[in-house]
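A single protein chain has been omitted from the complex, and every remaining protein chain is retained in its original position.
Letters A and B name the chains as they come in the text, with residue numbers starting at 1 for each one.
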Amino acid sequence: MTTKDTVYIALFAALTAALGLIPQITLATGVPITAQSMGIMLAGALLGAKRGGLAIVLFLALVAIGLPLLAGGRGGAGVFFGASGGFLLGFPIGAFVIGFLFDRHAGRPPFLLSLIYVLIGGVGVVYLLGVPWLAQVADLTLGQAFTGSIAFVPGDIIKAVLTVIIAREVRRALPDL
Amino acid sequence: MLDLYQAGTSPVHMLKPGWKILCLAAVGSALFAVDHIGFSTAMLAATLVLYRIAGLPLSRAWGQIRPAVWVFGLIFAAQVIFNSWIIGLYVLIRLAVLLMLAGLLTLTTRSSDMIDGINAGLGPLRRIGVNPERVSLAISLTLRFIPVLSHVVHDVREAQRARGLDRNILSLAIPAIIRTIRMADEVSDAIDARGS
Partner (left out) sequence: MIDVQNVSLTLGGRSVLRDISLTLSERRIAIVGSNGSGKSSFARLLNGLHLPTDGQVLVDGLNSRSDGRKIRQSVGFVFQNPDNQIVFPIVEEDVAYGLKNHGLSPAEREAKVQNILQRYDLIGLRHQPSHTLSGGQKQLLAISGVLVMEPRYIVFDEPTTLLDLRNKLKVQQAIASLSQTAIVVTHDLDLVSDFDRVIVFDEGRVVADDHPDTALRRYIEAMQDA
């Protein structure tokens, strides 16, 4: 791990925090979306598996020790025990998976494939951890917990598309990131 | 620093961060292991007593739950529909204890003490390739970058507003991200130049 890797990890942890400051947008369906999870997707797509995953681990570590960095100014260890704790745990793993999939390509993967990668890691993995956790904490069945979460998926898809557009342009400008 | 710490000298404040985290983990596990509403209610009472010992008003304890109130409402409604109101109440009490205890940890522990605690805790992990100095450098850098990036995000949004909302936000965000990565390159050079 070089100094540059350490700095990039810190940069994307900070970017994820900064994206949480953007006021949330409420979709037509009444579901709020925040820009924060784009930080997770960008970290994976731009930094790769190891650095991207560590960036999000670092972000969550700072949240856990009490910095109010989650969207809406939340922070502290409590958020991990709440209903959305599983989604938070899914963040670094999702970033890692996105990075892992991108790392398999020497250059930039094609647009559609990139989008699939971001959706697998940034949505698939995150819900895979988030939904069962929610079911456990709230004593719901998996089906009930999933139905309760599905309203957030359209927002996540929009963020995945934005992430892919941004990541492709940034990689074009900085090929040896 | 931007943290949620409430200064104090109570026994709760004085307890080492490592112990507090351990207690939190133990109570959290116990709440799910001892699957009984009597136990959860007893823990709720104990938690509120701890807030008083820490010299914090009970409104602080409520403050830990307030942001999650609508989630509480949803969960309770789902439990009433699918199971019974008593199970709903049990689930809510359990969740409330967890949120309040974790909040107590945050309110009574300085972030910098927590970071020191993390670094001390990482010492044994040196053997599997974790370098505590690297970790503390990364933490410091993140805290250093957050205001810078918040500024960048703010500027991008402002520029977008100034040019009208029809202007594509990506055409502003992409150059901003590229600029910050270039900045990171120079920061990295600066760290190397200072002989780390």
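Here is the rule we use: a residue touches a chain if its C-beta (ideal position, glycine included) is under 8 Å from a C-beta of that chain, and two chains touch if they have at least 3 such contacts.
This is a predicted model, so every value here is computed, not measured.
Considering the intact complex, the chain excluded from display touches B.
In the complete assembly, the contact with the undisplayed chain comes from B:Met183, out of B:Cys23, B:Leu74, B:Leu89 or B:Met183. Within the set B:Ser29, B:Ser140 or B:Ser171, the residue that contacts the chain not displayed is B:Ser140. By the touch rule set out above, subunit B reaches the unshown chain at residues 1, 133, 137, 140-141, 143-144, 147-148, 183, 186-187, 189-196.
Quick note on the criterion: only the chains that are shown with their structure count from here on.
In this assembly, the C-alpha centroid of subunit A lies 16 Å from the C-alpha centroid of subunit B. Interface of subunit A with subunit B (complex): residues 1-4, 6-11, 13-15, 17-19, 21-22, 42, 58-59, 61-62, 65-69, 72, 74-84, 137-141, 144, 148, 162, 165-166, 169-170, 173-174, 177.
Per the touch definition, subunit B reaches subunit A in the complex via residues 1-5, 21, 24, 28, 64, 67-68, 71, 74-75, 78-79, 82-83, 87, 90-91, 95, 98-103, 105-107, 109, 111, 114-115, 118, 131, 134, 137-139, 141-146, 148-150, 152-154, 157, 170, 173-174, 177-178, 180-182, 184-185, 187-188, 191-192, 196.
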